[in-house]
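Worksheet: one structure, shown below.
Removed: one protein chain of the complex. Kept in place: all other protein chains.
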Amino acid sequence: MIRSIYVVVHDILSILSRTWRKRYSFRIASVAMTFVFLLAILGPHIAPYPRQGLGLDVDRSRALLPPSPEHLLGTDSFGRDLLSRILFALSRALYPSIVVAFVSLLLGIAIGSTATLLPKPIEISLSYLIELLLALPSVLLAALLAILMGGTLTSIVVALIVTWFPWYARIAYIQARNLKELDFVKLPLYYGLSKGYVIIKHIAPNILAPMLIEALSDMGSVVLEISTITFLFGIGITSIEEPDLGMMIAYSLRDLARAPWTFLAPSIVLATIAIVFTVFGEAIYEEHHPVLKKRWWLWF
Amino acid sequence: MVLAVKSSKLYIGYELDEGIAWVVEDLNMSIESNITYCLIGESGCGKSTIGNAIAGLLPPYAYTHGKLIVMDKNVIDEGVRRFNGIRGKIVVKIPQDPASALNPYMTIGDQLDIAVKNYFRNLSDREVKAKTLELLSEVMLDREVYDMYPHQLSGGMKQRAAIALALAPEPKIIVADEPTSSLDAYLKHAIASLLKKLQREWELTMIFITHEIPIAQYVCNRVAVIYAGRIVEEGSASDVLQNPRHPYVELLLKAYPKRLARERLTDIPGMPPPPGRYPQGCKFVPRCPYVFNRCRIEEPPLIALGNRLIRCWRYYE
Partner (left out) sequence: MNDPLLKIEDLHIYYVVPIGNLKFGYRKVWVLKGIDLEVSSRTVLGIVGGSGSGKSTILRAILGFVKPARGRILYQGINLLKLKPRDRKKIAKEISYVPQEPSQSINPKMSIEDVLTEPLKSLGIAKSDIDRRIDLVLEMLDLDRSIRKMYAKELSGGMLQRIAIARAIISKPRLVLLDEPTSNLDISIQAQILNMLKDLKEELGLTYAFVSHDIDVVGYIADRIAVIASGKIVEEGPTEEILKESLHPYTQLLLNPEKTINKTTINNNLCPITGWCPWKTNKCETTSPPKTRINNRYIYCWRYTDLK
């Protein structure tokens, strides 16, 4: 078991280092990503106005001030320092997205890889179920679940997991199905070893590494989705004081002409997160898939 | 004697993570026209790379040094490769896997028509079809194949269709990269003899790349044995394959199971060196039964020995 983990970690590191050596875009993206993570962790501690960041202090007299040495990004309509707000919002955005990405990944791999070893009727029903779930729109589902569960962050996370895991499940299912035909999967079954052993020792290690990296890259999209949901429906937060990128953008629209920085700051941050994570994933995908690598433009 | 292909100090390498791996080093090869010339070697020895270089099919990310002249044109000159007008017209390649030469979504007839029309633009549609049917009969395929799709053909028929496709531009040189390796035993000879017949009738230069010595013996006039990206022995097929001088060739011939002989096969211990990481001195040193000191220090040059060329210190006076 430990050896399987070692192999997967080794695989991931070799993919990452190879892409690092080959592509500038990857280097920029990964440095930016690490920076984002660092800010998310340290943010609440280095914010200049922590109480304002959390929304506890409200000072309407200082509302909508443009960027200045005291407030590097200006203040919002409640007089709260925008920089602090964003720093708090970052961690609030990233932690749920980590949960969504990796729980969906595990769930997807578990379901996708076991599906191939189950009896035919169950396998077929599972694959239809996965296809069905893939068709559901995440944003609307989140709204529905919010009604059912009460609009908390948990309901958003659950809704997103339900709509994300089929994506991984399908990939895992197809890969597992191809692997199942190979002799090194048929032989342990012939020896009489259990299907669980085959999944953990043979199927999972061969599909995990690229999927883990994909999950990491997908985090950017998840952050975007969470922000979309909070932007549109205002759910997922317990009070308007809590810092959330989506909410901040929603509220800034009212004062857009007067105080554009209230819109620009959170939007640029959100866009940057999405772009950086996506570039990270794309660079690895291109490097990993031989058709696209080796300076393809030279062929034209 | 007209030389179809001549290479002079040719180096071919590929980019690896740690730098450039030179697969072919200091290749000086002369191939006359109108013969069947075999490149024999095992996997990883560079014979396919040489074939690709002659056919103009080296990928853009390959590196080259030295010169390669095909039909009096300098196609490779140091780092510059110029194959316009040569690639696909004067030199064609038949790949190892026939399925990769044929478009699975088009009938054989359509593909051949396009090829013929491309090179003979002044022909009417009927004339193009006539030419295609002629090509099909040259490779001994029935008329019905014209309307069939590649997946409906057997392996041998696909290979013949790939050969017909290669003949469409009426080339002067054909590079056949292991054309018989993926075929069954009885088809190998059929395709090999077809290629030989075509070489004679069309007066082509056939560069036949293979790792199967019995087929080479059956088909080739001259043979060059490649090991670690260089020629180790070159001469007429009967000379080299029946009386080999180089230790590698000698051992290779002994490694084949002989019919009705139950004595132990001679195997060559060890493995060929990986491309780009060739050791110093003669590249066969780790596996050679006749090795002596000079072999380890210096690589032997290719010298003439009677009618053949050989790269081995044992024959150096």
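Letters A and B mark the chains in the order given here, with residues in each chain numbered from 1 onward.
The working rule: contacts are C-beta pairs under 8 Å (C-beta built on N, C-alpha and C of every residue); 3 or more make two chains touch, one makes a residue touch a chain.
None of the values given here were measured: they were computed from a predicted structure.
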item	value
Full-complex contact with the absent chain, from A:206, A:221 or A:252	A:206
Which of A:7, A:32 or A:64 contacts the chain that the document leaves out	A:7
Among A:46, A:147, A:193 or A:256, the residue in touch with the chain that has been omitted	A:193
Listed residues B:3, B:99, B:133 or B:190, member touching the removed chain	B:190
Residue among B:16, B:130 or B:271 that touches the chain left out of view	B:271
Residues in subunit A touching the chain absent from view	3-4, 7-8, 11, 182-184, 186-188, 190-193, 201-202, 205-206
Residues in subunit B touching the chain absent from view	42-43, 155-156, 184-190, 193, 211-213, 218, 251-252, 255-260, 262, 264-269, 271-272
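FYI, only the chains that are shown with their structure count from here on.
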item	value
Intercentroid distance (Cα basis), subunit B paired with subunit A, Å	51
